[in-house]
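A single structure is presented below for examination.
Of the protein chains in this complex, one is absent; all others appear in place.
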Amino acid sequence: MPGFFYPNEAELQWGLLIVLYPYITGLVAGAFIVSALYHLLKIEALRPVSRLALLTALGFLLVAPLPLLAHLGRPERGFEIFWTPNLSSAMAGFGYIWLLYLLLVTIETWLVFRPDIVHYAQTRRGWLNPIYRLLTLGSHDVSPATLEKEKRLVTTLSAIGVPSAFLLHGYVGFIFGAIKANPWWSTPLMPIIFLVSAIVSGIALLMVIYLAQMKLQRMPVDHLCLRSLGNWLLAFLLADAALTFLEMLSFAYEQEESWEIISQMINRSLALQYGGFQLLLGLFLSVVWLWTANTVRAENAPRGTLFRAVAALLVLGGVFAMRWNVVIGGQLFSRSLYGVRSDLIFPVLGQDGIVTALLILALPVVLVFLMTAIVPPWEEQRPAPVPEAESPRS
Amino acid sequence: MKLSRRKFLTLGGGALILVLIPKGIETSLAGTAPETAPSPIGDWTKEWEKHYWGFAVDTTKCIGCGRCVVACKVENRLPPEPEFTRTWVERYVILEDGEVLVDSPEAGMHGFKDEVANARLRGREIRRSFFVPKLCNQCDDPPCVQVCPVAATHRTADGVVLVDRKRCIGCRYCIQACPYGARYLDPEERVADKCTWCYHRIAQGMKPACVEVCPVGARIFGDFKDPESPVRQVLRKFSVGVLKPDLGTKPKVYYIGLQSGVR
Partner (left out) sequence: MTPHLRLALILVVVPVLVVIGLPWALRGLPVAASETYPWSLVPRTFGENGYYRGSNVGEWTSIAPRFAGDVAVCNTCHQGQFSSWSGGAHKVISCQTCHGTRANHVLGKPDPRPASPELAPLVAMPPIELCSTCHDARVVGRPVGFPQVNPETHAGKTACTLCHSPHNPQPGGRR
């Protein structure tokens, strides 16, 4: 017996696409943070993925508004959000914040890759050449002085980018956290929970893309870099676990009017997604794998990397489950607090069907692979510095 | 989940956007106005300061016949399906052991058949049972207006919350934000929709359709700026409650005999 639902609650309002929306923006924020760890905190071990991190952030950022747009009842009116934003709405700012962040990431990525672009424009022939020439914006100036200036600019942009990434994603959490009608969403912890899980998922994504690319291109994996990524992932995962635990604790301890129905939902409708995927696989098991990876001896580095890869995949799944549990979970019980359901069926085809969602999820991955083909971010393929340039390491 | 009248069926990704935009422009141009009459009231915004509407519901009188739900759908040209409704009737059955059974079969539009309730009761003793008609509360602090990203839903000077159907983008944030479940997505036009207290009628001095057809006077409508109006008398004579007052939305549908447990 599902209990009582308001008649208008029969339809699921926010489906798979809205699950993807925080997932993808989270991956952006997380990937950007990794590049910032390198540029701001100068964590040298992360150097091999620092440029890949930027491309990843850019690729996913470009796709981030797509699930939102595709789920709209009237997508053709979507631009109104730029023209007549309602400033009291937690959603209205998303367009602007996304746009500003896109500008920032685009310019930073361009600056970081400019020496490569100039190099390719001068050396590579064929149909790609006009693209490189266009990307140079007509300037082949890669003198050490210019590069040094731009490097400082990149650092500044990273410094602005970190709070922007926090804003972008914390903001997505706020979209849910600000809905007082829904006790499952309405918690001030929401933005911070979203943020930490975003960073977690971004690091994991980077590990997966990096390893996949290395395998595909038959290039050697930098195990030290992986170790560093793994440890950052572990740190943020522990923070994530603490927050998740805190949230659940306050729910269960305060025992507000809504707890009765929410506990039923967690135990019945979300048992697998919450207890299984999000907590057991996504948090607990991935922590265990990362931990064991650290006990592997240095000469067995590839084994450690394998463990970390498994953990990264688990984390990606776990964070997806977390987004699912927030977005779908919030609609599994009635706002009358008299009913719980678990019998939702997700359409395969259609505007917000599974196929659309898969396409949208695949799109940024394709974009990232395309970009890495045009401007390879790998250390091995960096163009030799112009003779009189100093080493970029210094 | 029922996916009725989805216009765009098998599109995805980039193709989706490419096809959606021209399609949408086309439907936008087709116009969305329902049958209109030359308005006998002229420019309502010159009048509306003189009114401030209010609604009362007498839960001790409602017999759950559901004619209000049907009348609303007819008057406002709504889809016949019960899961897209501007108003509905709930039945609360409070048992002696404290359990509360709530139901609203087909939004109550065909009344209440006894079988369902009796099967769930299974001979248990009833402490109290009654019907609670629900509709938009036209909150003074409406969360739906607060969250609309494009200012497509707004509050009029006479206290009614309206949706601009030509500007709504269908993001459904307002539907999520409404604690009362009063909103839904219009399956035809894919925009948010909700009760307007029959704004076209009350602007002409008529009662909302649901009030007009209620056989027992359980729905009471009036103007707070008119001292003789029925709502003012109700608020003077009875102790009333509003739904979910703790959320701070300041609802304007006042319930006579509101039992705790009604949400």
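Order of writing sets the labels: A and B. Residues in every chain begin at 1.
The rule is simple: contacts are C-beta pairs under 8 Å (C-beta built on N, C-alpha and C of every residue); 3 or more make two chains touch, one makes a residue touch a chain.
Everything numeric in this text was worked out from a predicted model, so none of it was measured.
Only one residue from A:149, A:215 or A:268 touches the chain missing from this view: A:149. The residue touching the chain not shown here, chosen from A:39, A:77, A:308 or A:335, is A:77. For subunit A, the list of residues touching the undisplayed chain reads 76-77, 79-80, 82-84, 86, 99, 103, 106-107, 110-111, 136-139, 141, 146, 149-150, 153. Within the complete assembly, residues 25, 28-29, 33-39, 41, 43-45, 48, 60-67, 70-71, 73-77, 80, 91-93, 109-114, 117-118, 121, 126, 129-131, 151-157, 162, 164-167, 196, 198-201, 203-207, 209, 212-217 of subunit B touch the chain that is not shown.
Here, only the chains that are shown with their structure count from here on.
With each centre defined as the average position of its C-alpha atoms, the distance from subunit A to subunit B rounds to 39 Å. Of all residues in subunit B, those touching subunit A in their complex are 1-3, 6, 8-14, 16-17, 20-21, 23-25, 28, 82-85, 88, 90, 100, 102-104, 106-107, 120, 134, 143, 145-152, 167-173, 175-185, 189-192, 247-248, 263. The touching residues of subunit A, counted against subunit B in their complex, run 1, 3-4, 6-15, 66, 68-78, 80-81, 84-86, 88-92, 94, 175, 178-182, 330, 334-338, 344-347, 349-351, 355-356, 359-360, 363.
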